[in-house]
Each structure stands twice: as C-alpha cells, then as structure tokens.
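Only one protein chain is missing; all other protein chains are in place.
Coming up: chain A.
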Amino acid sequence: MSRAVEQSNRAMLRARDAMDRRYAEPLDIPTLARIAHVSEAHFIRTFRATFGETPHRYLQRRRVERAMSLLTDTERDVTDICYAVGFASLGTFSRTFREIVGASPTAFRKRTTAAGGVPSCFTKAWTRPSSFG
C-alpha cells in the first residue's frame, strides 16, 4: 500500500516539476497526465490529494510568481510579461493575477522592490502567492 503511495507521489511530483520547468509553454492536463502516466481524471484528483490544490491552480501560481518576478526585476511591459510566463490572453492574465495577488500587475509593480541577494530558487518558492490562506 505505502509503496503505491510513494510511486504516486513521485509521479505527481514529476508532473509538478514539469510545470515548474515548462510554465511558459501551453501545458494542458493531457500533457501533464501523460508525464504522470495516469488518466486525466485520475491525475487531477490525485494531484489535488497530494498537494492540496488542482494542477491548474498550481500552474497559475507558478506563472503568476514568474510574472511577479519579471514585474519587479525588469522593465518589460505587462503584455510582454503575460505571454512570457505562459498566459494566452491578457484578460486571463490580469484577472488571474489580481485574484491571486490582490492587485493588478501594474499596481503590484509600483509597490514592490527586488529581493536582492537571496538565491532565487528560495525567493521563488517563498514569494509564490499561496493558495492556502
């Protein structure tokens, strides 16, 4: 039983790693389910049970986190950043960003300063907007 849980965890983690790595690509559930070697319905259900949120939500948070970083660290304009982090439309990007961060991309950019010398692998994990309150 427990070995099955471990195998399932690793499969879900592999799919989550793919989202971390390929967030800028148009990743969809069939692609991610294939990485995890399970059916689409099973993937969504099991991912949520493993990590506490749906794969769609995880990918949105990953993309928004990357957008937050680009807004803070670069001068690139919002539309450019929207496509660079994997959103297909500016409307979806703005709505998702506001829902997750609580401010528009432009307002967020005005109020934030860069994180400095901390390794970015940590700032990415720790500044990522939370789904968990």
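Following the convention adopted for this analysis, a contact is a pair of C-beta atoms (placed from the backbone, for glycine too) under 8 Å apart; a residue touches a chain by one contact, two chains touch by 3 or more; residues count from 1.
Assume contacts and distances are computed from a predicted model.
Hidden chain, UniProt protein name from the list "Electron transfer flavoprotein subunit alpha/FixB family protein", "VOC family protein", "Hydrogenase accessory protein HypB" or "DMSO reductase anchor subunit": "VOC family protein".
Contact with the omitted chain, checked across A:V5, A:A41 or A:A88, is made by A:V5.
Along chain A, the points of touch with the absent chain fall at residues 2, 5-7, 9-10, 12-14, 16-17, 20-21, 50-51, 117, 119-121.
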